[in-house]
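One structure coming up, written as structure tokens, with questions to follow.
Complex shown without one protein chain; remaining protein chains in place.
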Amino acid sequence: MVELILAKYNYWIVIILMMLGFYAVIARGNLIKKIIGINLFQISVFLFYITMAKVKGGTAPILWDKSQVYDNPLPHCLMLTAIVVGVSTTAVALALIIKIHKAFGTMEEDGIIIEQQREYIKGRV
Amino acid sequence: MIEIIDVFLLFFIVVCSVAAIFLKDLLSAIIILAAFSFLMAVEWTVLNAVDVAFTEAAVGAGITSVLLIATLSRTKRYEEQVNVPKEFAPVVHKGISTKIMPIVVVVITGAVLLYGTIDMPAFEDPNAPINKHVAPTYIHDADHEAGSINIVTAILANYRGYDTLGETTVIFAAGICVVVLLRREKWPEKKIT
Amino acid sequence: MRFLQHLPVLVILIPLISAVVIPVIGRVNRFACWIVSCVALFFSLSGSIYLLNKVANTGKVTYHLGGWKPPWGIEYSIDHLNGFVITVIAFIAFVVAFYAEKSVEHEIEERKIPAFYSIYMLLITGLMGIVITGDIFNLYVFLEISSLAGYALVALGKHRNALVASFNYLIFGTIAGTFILIGIGYIYMQTGTLNIADLRERLPEFYNSTVILTAFAFFTVGLCLKVALFPLHFWLPKVYNYSPSVVSSIMAAVGTKVGLYVMLRVMFTVFKVEFSVENVPIANILIIISSIAIVVGSILAIAQTKIKLMLAYSSIGQVGYIVLGATLTNQIAMTGSIIHILNHALMKGSLFLIVGCLVYKAGIERIDDLEGMGKRMPFTMAAFTVSGLSMIGVPLTVGFVSKWHIAIGALDAGMWYFVPVLIISSLLTAVYFWRIIEKIYFYEEPALLHEDRRVNININWDRREKRENFGDRRINLERRSEFKGTRRKNKEDRRRQLDKQWQPLEQWDEHGRWEVVKNDRRVSEEDRRQFMPDRRSLEGIGRRTRDYNLALIKRGEAPWTMLAPTLVLSGACIFFGIAAKIPVAIAEKAAAMLLR
Partner (left out) sequence: MARKEDHIISLGVISKILIPFIQLYSYYVLAHGDLGPGGGFQGGVILGSSIILYVLAFGEEEGRKLVSQKFNDIFSSVGVLVYAGVGILCLIAGGAYLEYSKFPLDHHLAHHLGMYGVEIGVQITVSAVMTTLFFETARKDDETFESKKKKKMEPSNLKSS
């Protein structure tokens, strides 16, 4: 049992983290909270990749001598790309939030729906 | 020893993420998110992913927080409770189902992910498939084939250089998307006096 | 030849480079942006046709980026399916880009036009990059390029709801992307490779591993979210409705198709057929879900009053066809589903382009306003009729070919109970298209100055705001060039600025869309001057509000740069319906390869 926990606990915590982020994205009404949630979700996925790259007794994948054990470098490289993608998405989302706040005067999902509905009732859609 | 640090860090990371999700004050939430990113960078350093940790410290704790705070400065600092007028009540579903549905979805997703861990190779297992198939060649050949001691850079700029072109394009795309959304002056700018 | 040997990468690279160059060119000349993007896409189109031809003649074409061998480097591999889809994308993208010039000028702020072309090219780069690659992580990177471009393009829509639609799209697109990333992670963990061909070889021994099952589940859910398969379709209608017509046409035509392509790839190339059908029940679930999607999409489409929304819901149904055809895992049905990628792209592309023409020429967005348009815009409406008939699935059109194949495939697989679903959905489609076709041809066109169609324009010159009373509806038309935010010291400059400000009204007249009327008759030149004071004299007048009576006049076709692409697409609906052999031959080979 202890072995099992030692073997997997990292992945379990990563999954808990992912789900926290995912929950924030789909459940919170505030748009900024959604973006925070997306960030948490994505970063946890990155942690998942990094976790799987770790090798017992390995060192960072920078070659000094070849007899050493090294961690798997490929997930690191993939995650560098993914981090960049994440920050780009965040930037675009924030720009959208600013414009939404300007147009609707609110950042809450419900507030936006109400505002839209008001406009719809006025018959201007 | 490393395990203990690892567990402590992960514990703090979970605490940070919970706080970031549930705080009403968005500024605090953002700062805690930055702390989360920074702890994550430390955790990655513990896991020997130095390049990624470096990037996360610069991007997650740096740029993302700056952008988030800048957004806050143009919007509102606190999460608000929306008063739903009576006539709009049917449009804004505010039942128990809206509170429970996300939890159900999240629990199912999490359960599927946990189910996936059953057959997973153990943490730090040197005989896991990922350490057997493609990666050994990188480790073995990176310095003389690709000319870089840092294997991650070798993969990033050489073996999978095309991915990095894509990555740069993503950055460019983000830049131009934000410009198109937020810039107010005419594009071919003339001198504004 | 050396150049042709590098064509696989150049097909992607040329749009990418043009996307990067366009903003710089746009500083000098806006028109050049359009030219550059058209030329780049034409190059891509000819390149992809060449590649498809080569694939058809000699089989798989591979290209190793950086000269590294596949599992270590990134590989481009083009087979029948790839070549087919990439040609479809390049074709539609070229046609839509050709169409874009006038439409974009009309629907998007002037200063955003260079950026529009740049983002458009990024979208196409992303889509083509997804399709052509043979590496699953490279696929993710290009997926994100295309999604980012998509979010920004949707947000360019005029109405403020476009922003909300775009934000929702961003949230669900990112969730889908992250799910796919998780799927890639799980697969990579178990196999240690990212190359699709290599994955196919290494996966079978892990088919019973829970890791792989989870990965497959995440891929499926993420991709269903991306392609808006029925229960996960909620983001799509608003996105199509509020984005500019060019954007909705390219997204409807090829945006979701690429998601479907990835679905086919993951289900039948990364995993083998035995896995997707026998090891997991997902294929069976997808069959049921997609047949529900077909019916529900059609029913929801009937309920709509706006043309764009109707087309969006019908898209949801059409996505169901492709998934249904694919998950029947029968060669004929699979062929039908692959041809439907082309067919639906042609039909939906042409329909959305027609909507763009209508918006441009007549400002029409509602189905009710289409009455009697057959006389006013005969060519456009003929194109609409052809595409509509094709959507219904009338013989000699493309819609028939794919539906026929899927139906025969269902019979062949012994699942006859899906044939009624197809027939019912065809009937439903007939209902909502016939309704429009009836309005177009059999209704009287409304009188020129019918009371309902009188428009009251109230212009507050000082604030440069135009508000229009359109019957009981109020439309807020935005100005095209922004006035605020720039203060000119120089009088001459300010005058020039004012001239620009005035342009829109003048242009409307030119296109014959609006005319100024007073007391139910057209305004003579003098009256008009009275209504629209000499712009020079405006200076220094200060605040001033004026009421105008404008009548909506729907007459004449859209300019030829818009009309020609529309006619080309709807013509292609008939051409490929009659000469169905060409795509069917390729699709058959692709289907055989997938079901191998």
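The letters A, B and C name the chains in turn, as written, and every chain counts its residues from 1.
By definition in this document, contacts are C-beta pairs under 8 Å (C-beta built on N, C-alpha and C of every residue); 3 or more make two chains touch, one makes a residue touch a chain.
What you see is a predicted model, and the numbers here were worked out from it, not measured in a lab.
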{"item": "Visible chains that the absent chain touches, using the contact criterion stated earlier", "value": "A, B, C"}
{"item": "Residue touching the undisplayed chain, where the options are B:S17, B:T71 or B:T117", "value": "B:T71"}
{"item": "Those residues of chain A which, in the complete complex, touch the missing chain", "value": "60, 62, 80, 84, 91, 94-95, 98, 101-105"}
{"item": "Hidden partner chain, residues of chain C it touches", "value": "2, 6, 9, 13, 16-17, 20-21, 23-24, 27, 63-67, 460, 462-463, 484-485, 541-545"}
{"item": "Contacts of chain B with the absent chain, listed as residue ranges", "value": "50-51, 53-55, 58-59, 62-63, 66-67, 70-71, 73-74, 146-150, 152-154, 156-158, 161-162, 164-165, 167-169, 171-172, 174-176, 178-179, 182-185, 189"}
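Operating definition for what follows: only the chains that are shown with their structure count from here on.
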{"item": "Approximate Å spacing (C-alpha centroids) for the pair chain A, chain C", "value": "28"}
{"item": "Gap in Å, rounded to a whole number, between the CA centres of chain B and chain A", "value": "4"}
{"item": "Sites on chain C at which at least two other chains make contact", "value": "137, 141, 144, 148, 151-152, 155, 182, 188-189, 194"}
{"item": "Chain B residues counted as touching two or more neighbouring chains", "value": "113, 117, 120-121, 128, 130-131, 134-135, 138, 160, 163, 166-167, 170, 173-174, 177, 181"}
{"item": "Residues of chain B that touch chain A when the two form their complex", "value": "3, 6-7, 10, 13-14, 17-18, 20-21, 26, 29-30, 33, 36-37, 40, 43-44, 47-52, 55-56, 59-60, 63-64, 67-68, 70-72, 74-76, 79-80, 82, 84-85, 88, 91-92, 94, 99, 102-103, 105-107, 109-110, 113-114, 117, 120-126, 128, 130-131, 134-135, 138-140, 142-143, 149-152, 155-156, 160, 163-164, 166-167, 170-171, 173-174, 177-178, 181-182"}
{"item": "Residue ranges of chain A in contact with chain B within the complex", "value": "6-13, 15-24, 26-30, 32-33, 35-37, 39-40, 43-44, 46-47, 50-64, 66, 69-81, 83-85, 87-92, 94-99, 101, 106-108, 110-111, 113-114, 117-118"}
{"item": "Chain B - residues contacting chain C, complex", "value": "112-113, 115-121, 128-135, 137-138, 158-163, 165-167, 169-170, 172-174, 176-177, 179-181, 184-188, 192-193"}
